[in-house]
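Of the protein chains in this complex, all but one are displayed in their positions.
Read from first to last, the chains carry the letters A, B, C and D; within each, the first residue is number 1.
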Amino acid sequence: MDYSQFLAMKQEIGLLAVFLLVFLYDTFMPRGAQKGLPVFTTVLMLLVTLGGFCSYCMAPGGEVSAFAGMYVTSPVIAAIKNILNIGVVIVLIQSIKWTNSEAMTMRRGEFYELLLVTLFGMYLMISGRHFLLFIIGLESASLPLAAMVALDKNRYESHEAAVKYILTAVFSSAIFMMGLSFVYGLTGSMYFNDIYFALTSQRSLLLVMAVAFVIGGIGFKLSLVPFHLWTADVYQGAPTSVTSYLSVISKGATAFAFLVVLNQVFGALYSQVWEVMLYALIILTITVGNLFAIRQRNMKRFLAFSSISQAGYIMLGVIAGNAMGLAAMMYYILVYIFSNLAAFGVIGAIENATGKVSMDDYKGLYKTNPRLSVAMMLAMFSLAGIPPFAGFFSKFFIFTGAINQGSVAIYVLVLIALINTIVSLYYYLLVVKAMFISDDECVVPNFRSACSERLGLWISVGGILALGIVSYFYNSLLELTGVSEMTAYFIG
Amino acid sequence: MDVTIPILILAIPLFMFVFLGLTGMKMSHKVAGILGTCGMGTVLVLAYYTAFQYFFSGADIFINGAGERLQYLVFDQTWLQFTENLVIKLGFLLDPISAMMLVVITTISFMVHLYSMGYMRDHHGVYEHGFQRFYAFLSLFSFSMLGLVVAPNIFQMYIFWELVGASSYLLIGFYYTKPSAVSASKKAFIVTRFADLGFLIGILTLSWYTGTFNFTELTSIPVEGMAGVSQVNIGTAEYVRGIFANSAAPTFMGASVLTWALVLIFMGGMGKSAMMPLHIWLPDAMEGPTPVSALIHAATMVVAGVYLVARLFPLYLMEEAALDIIVVVGAVTALYAAMVACTQLDIKRVLAFSTISQIAFMMVSLGVARPEFHHGLGYMASMFHLFTHAMFKALLFLCAGALIHAIGSNNYTEMHGLRKHMPITHVAFLIGCLAIAGIIPFAGFFSKDEILTACFGHSIFWYIWMSAVAGLTAFYMFRLYYLIFWWKEHKTPEGHHAPHDQPWTMTLPLVILSVVSCVAGFVPFGNLVTWNGHPMFESVDFFTNLKALDWSVASISLLVALAAIGLATVMYRKENALPSKMRNALPALWTWCFHRFYFDELYMFITHRIIFGCISRPLAWFDRHVIDGTMDAFATITNKASEVIKPLQSGQIQMYVWYYLVGALLLGGITALCVI
Amino acid sequence: MEITAIYYLVPALVMFCCGVYGFITRKNMIAMLISLELMLNAVDINFVVFNRYLYPEQMEGMFFTLFAIAIAAAETALAIAIIINIFRAAKNIDVRSLNEMKF
Amino acid sequence: MESVGSIILYFIVALSMIVFSVMAVTTRKILRAATYLLFTLFAAAVVYFMLDYEFLGAVQIAVYAGGIVVLFVFAILLTSKPGDNTERLTSKSRFLGGLAAVATLALAGYALVSRCSMAFASKPVMEAPDMQSVGEALLGSGHGEYLLPFEAVSVLLLACIIGGVVVARKR
Partner (left out) sequence: MFSNILIYFVVVPVIMLAGLGFCRNIKQIRAVAVTGSVALLGLSAYVLAEYLAIRATGNTEPMLFTGSWSWFEPLHINLAVGVDGISIAMLILSSIIVFAGSFASWTIQQPKEFFLWLILLSTGVFGFFISVDLFTMFMFYEVALIPMYLLIGVWGSGRKNYSAMKLTLMLMGGSAFLMLGLIGIYYHSAPEGGQLTWNILEIAKYDAIPHGWQQFLFPMTFVGFGVLGAMFPFHTWSPDGHASAPTAVSMLHAGVLMKLGGYGCFRVAIYLMPYAAKELSFIFLILTGISVVYGAFCACVKTDLKYINAYSSVSHCGLVLFAILMLNSTAMTGAIMQMLSHGLMTALFFALIGMIYGRTHTRDITQMGGMMQIMPYLSVCYVIAGMASLGLPGLSGFVAEMTIFVGSFKAGMAEYLAGAGSLKLVFTIIACCSIVITAVYILRVVGKLLFGPVYDDHHRTLTDATWWERFSTVTLILCVAAIGCFPNFFNNLINTTFTPEIFRVLGM
């Protein structure tokens, strides 16, 4: 028994330390100091993020494996976690106003504790190389979220969303575990590595069903069509900060986990089994997400469907199945975090100030709140993939990465995805239209958003503007993934 | 030869156009008019000088030892280079016909400039609105027309061809507030544009095969040792035909490509020269101010088609089929126009149809010209007629202008009996009529006689046909003459001045042109203008033309003309019942003639019903509803699809998981079916 | 007669399908939760059976089941908390009443 | 060859597993459903015992039967009103549910059966794992040992407690 192996899990330990500190602060600090908790957590999280960067910079490189291969970390994985951390920091900054509100007094600490645990779960999903660890991570990442969704006690939607989320999530994990049991039956192990090698020569209906169930289980969290139906309701019902967390961090982490599972567990089945499945899922996801997004008037619901279709684009990076695809995917998620958080930042600011979340309330927003509308517009353009904003680059690179795979089918897939970008552009422009073009009198009066909200928005907008044009980010990501183990199985 | 004068000939009108166009509104009417006229006067002098130099200086660049007139390329500047060989150049080519045209154009143009000073103002001496613009346009036209005739290559010709079309458009539409003028100008432009399409394709075909646009290569051979000098020669044309023959040129619908090219080019000429069936714009073009009609639609622009054929004559000689087509088109047009002219009521329309008819004479003359017959007499006759016709037809139009200016109407049923009030105009008009009728010794007699002789030499059928047309010409001209100047005059309504002769600016051109119409017939054209520059006569004096007459032809044509005049005298000298009796005797013929054989209606049908009604409108509809509808349908379908799949998101988690499970099962099941 | 693996797998699968059926048809949220427990339990049996019959030399399946039971307990607890929560808000636990948000 | 007793036991267990799960999802009284669930869970525990996983069987009875079902019963008592515990199922939802269930059964069942080597493997002779090895595996860090998941699941449980508390709290 070598407990020093825990030391390999620097980021997880850092996170748990923050969790502990927050817990202690929440429990023992006097009531008067409780208002400092959000900032306290944010600063700690920022430190963890910075620490993560340092450790990744100082890391000797290559893969570190602990617990007999149950846990793996590497520069790429550290980078992925860092990307998530950055997103979390922004979410935390944006949520300061909300958590400090009157209604949240009793639940402030719990919000942060739950959030940190879910993040911990996501870390495990990304780093875990054993299905038991993976499923614990998956559950840690989803069960506390259900509680977070229910945090807004004054709104019925919040409760409804929580019920919908927890019931479907448990159903999904049951299906997922069923799939895992088939995998176990076929291979006799839960270690990714063992399964990979055991599956190299197996093909059977049972295996295909297992893969389908596993994809369903993870696709649920990623909200791939047809496993996505909870998404919109939950996004709409959850408090805005939770929604933004759900839509970017949870989704981003799951996407990486998905990549890991598909490549390192089922890598040998790529061309026979899950490539085709992913084709179908991607097309369905992008298309259905877009079609639903067209008709939404509630901004949060609208962004839910938009994020569904974005998930489809993220999956293109998975299907590429190579270093370029991985880099493109990481980059896409990074950009997506900034873009979506900018959008949610604006929505949150307006919701906190006036309680309006309908697109109709945004009509003429430019006249009353020009800065917020510009931030929103940049977010929309970035999500739609309009240059020179970061979204354009991420879209372009993910398509480039996907096509690198080289088959004719991928061209068709990318073409369908590209045609769908037109539809997505349409509904993103609807928001822009409402804010800039509509002549209606705006129901949202001019207001001054909180410092924290503005800071969050500035960071997001800065990301939108800089991430694309400054090539450093993508280049270094690609450099990292070039020597990554995450795709090694697949390539080999 | 010095290039300054040729450049000035082109530059001065262009400058006047730009200058008057830009600053005209700032200067007084009178100054603008005088400036324009002086500018044109200068050009007149320069052009006369150049023509004189060309014809009479005897310099070896203009005439060779054998007395053959040469082509001299004064200058040639690359303007647009398509390929190594195909280059559009802007240049100045002097040869018999271009020198002759220089004289014609500048003369008439100057007369019109002068005349307009009087014409373009009302009885109180107030200048018309847009007077400066009028002079600017006149300058533009003069520039374009001069550029056209001196073009050394077919593309320059095309360029200026378009420009004259545009200036004609602007001048016809000068009274732009009048809807009829606007539509007439539009019609003129579009019809000629349509013809130019043929011209363009013809040029493209010709130039693709021959690899050049230059006349000096298409129709001439260079004279050794002298830069820029070449001689019109059938040999070059033979060479061109050789190219067409050797390049395995396919035949198209039974005719060789060269024939097609030439016919298409002739189509351009048909448009500009108002040959049937592309003549319909010319009568309408009379909506323009009368001096414009005199200049553009009688004397110069409308003969551009004749000029074009004359330019390429050696090529046409190679393809007799093309020449035959020209003869047929010309002859039919001549007869048609003459018949129509007999019935028209508008003085300018009669003159317009007369013009069509006379130009058709020139065309026929070119068509029947063959080198083996009197050194291509038809060619010379055609050019001669072009020259004389320009003079007397301009005279007639200017007279008509004077009448219209005096009466205030185009309709000669309102004129009657003006000979006492307007004696100068009367005499001038009479001279013009005599000239066009072909009465010795007026100019028209000689040129028309040469044409008939040429016809006679080619085919007796066309000879008889054209003689008949000549008779008709005399008839309708004198009908016009009698109706205007004889008959009983109308009473002048109270408060109106009695019609009287016009100021000197208007009468002077009449007098000058009358004199020219009287004596132009004696110009020894046969020695100046022949198709290959070879002189027709050993020596010349004042009576050369008279001596050279083929009296057998001349006397017959004279008799026919006199008979026709007599008939006109009987019918129209006084108001009587004969005309209406004749009309009743041949009602169908009269109606058809009166309605110009319904050509306008036919065109209206084609343009409005077929082009607009059956093509444009359906296409526009198709565009909006089918093409655009398809694009909109994409959006609609997307929205519809969004509506259709709405129930998926029912809000019921049990349905959510149902879709989840079924989705997963299908995903697995279908994949399994595919891969196992 | 020999009791092979399939003799356990099929009843487990039937249990799983009953869970599916119950989850889709029952209107009471707690009944749905009960159905979910059936499903999870079926998975557990699968793991144990595979472990015992196919890979008896290791204990992967058993441990998975062990942890799965813990996870199931946590899930159930949280789910019941949330259901009680909604019961407070809506005064019933009929899943059909969760239709505030749709389309 | 199995002993007759174990075959009889098997049939009893298998039948009760199937019958009680069917009844759990079809009964109209919610409290009965919880009871049938309990029986099913007991049957599962018996399966564990039959397969020589005594520890697992004990955990099953303790956690599931003892903990979760009780939780269910409390929740049912908290949330149900008199006369509320009968529900009518629409035929549409029954059809859809049945379809999904049968499809799953058919597909997965066929998949299992079609893997003959796996489906028809017979039970090897093996003793129940002794508690020593179970404990070592739970706290070891090597291959086939589960220290990390053990720690992780503790975090999960903590989070669920916090979550449960925050959700259930009235304000």
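FYI, a residue touches a chain if its C-beta (ideal position, glycine included) is under 8 Å from a C-beta of that chain, and two chains touch if they have at least 3 such contacts.
Small disclaimer: the values here were computed from a predicted structure and weren't measured.
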Shown chains that the omitted chain touches within the full complex: A, B
Residue among B:T4, B:Q81, B:S459 or B:S555 touching the omitted chain: B:Q81
Sole contact to the chain not displayed, among B:C38, B:V570 or B:I615: B:I615
Full-complex contact with the absent chain, from A:A8, A:L429, A:V443 or A:L465: A:L429
Residues from subunit B at the interface with the omitted partner, ascending: 78-83, 86, 88, 155, 159-160, 162-163, 166, 169, 173, 176-179, 181-183, 185-186, 189-190, 193-194, 196-197, 200-201, 204-205, 207-208, 247-248, 250, 611-612, 615-617, 619-620, 623, 627-628, 630-632, 635
Subunit A residues touching the omitted chain (full complex): 324, 327, 381, 386-388, 392, 396-397, 399-400, 403-404, 406, 411, 414-415, 418-419, 421-422, 425-426, 429, 432-433, 436-437, 471, 474-475, 478-479, 482
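We adopt the following convention: only the chains that are shown with their structure count from here on.
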Innermost chain by mean C-alpha position: A
Distance between the centres, which are taken as Cα means, of subunit D and subunit B, whole angstrom: 102
Whole-Å gap separating subunit B and subunit C, where each centre is the average of the chain's CA atoms: 96
Distance from the mean Cα position of subunit C to that of subunit A, given in whole angstrom: 27
Junction residues of subunit A - those touching two or more other chains: 132, 136, 139, 143, 146-147, 150, 162-164, 167, 171, 175, 178, 182, 185, 204-205, 208-209, 232-233, 295
Residue numbers of subunit C (touch at least two other chains): 16, 19-20, 23-25, 32-33, 50, 54, 58, 60, 63, 67, 71, 74-75, 78, 81-83, 85, 95, 98, 100-103
Residue numbers on subunit D that touch subunit A, as the complex places them: 107-108, 110-112, 114-115, 118, 139-149, 152-153, 155-156, 158-160, 162-167, 169, 171
List of subunit C residues in touch with subunit B within their complex: 20, 23-25, 32, 95-96, 98-103
Complex interface listing, subunit B residues touching subunit D: 654-655, 658, 661-662, 665, 668-669
